[in-house]
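This is the structure I have questions about; it appears just below.
Of the protein chains in this complex, one is absent; all others appear in place.
Up next, chain A:
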Amino acid sequence: MASPLILVFLFQLFQAIITAVGKHTLNEACWFFWSFLPFVPKATASKEEIRVRQDLMRLKKELTATSAQDDFAKWAKIRRQHDKLEEQYKQFASSQTTLKETFNSRLNYARMIALGGLRLYIQWNFTRQPMYWLPKGWIPWYGEWVLSFPYAPRGSVSVQAWQFACGAVLSMIAEALKALSALLFTKGARNTPEPAMKQPASGVKAE
């Protein structure tokens, strides 16, 4: 009977970690690894992009080196090339961002479906199973009714109640950790400059 208990806890832990890390960071990390894969079109496109960018830089340099007043024809010809390449480069950049956007939205959908599906599966599968039994007479009958809501046998804790409890405790722990780290880091930040502040003062005195 321990396995659904632990499964639900692990599931909640997993979710808590995702919220702690943040969706954006997670997406960025996924994109980073994804772009290394050989079959992703981005890898081949970027080579072309680098070439265009290099050409663009070269033309920019030429453009500044050429005097528009003295060599207008030459300058205008470079300018035409430059504008054409710049257009091309903008297209590259925009296609890159749209690629990333679609990737992100798909990732979000996938995560939503996976997590939601898993949660539904767990709740549905263990809904009539008691997670564990409460000792008789510890809590009044209405407390028992709430804890066994909706379908678990009276006197036990239902999967829903257990999930809720896990989630609440984990989020509390996360808050506590956040507060603690904030406390530690700000303290550390306050501690370190203090000797540094003192040192030049003593140095001045020594001189």
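Operating definition for what follows: contacts are C-beta pairs under 8 Å (C-beta built on N, C-alpha and C of every residue); 3 or more make two chains touch, one makes a residue touch a chain; residues count from 1.
To be clear about the criterion, contacts and distances are computed from a predicted model.
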| message | Looking at what's absent rather than what's present, what does UniProt name the missing chain, "Exosome complex component N-terminal domain-containing protein", "Aminomethyltransferase", "U6 snRNA-associated Sm-like protein LSm2" or "Anion-transporting ATPase"? | response | "Anion-transporting ATPase"
| said: Tell me which of A:68, A:120 or A:169 is the one touching the absent chain. | reply: A:68
| task | Would you mind spotting which of A:10, A:29, A:57 or A:76 touches the chain that isn't drawn? | result | A:76
| request: Kindly note down the residues of chain A that lie in touch with the hidden chain. | output: 68-73, 76-77, 79-80, 83
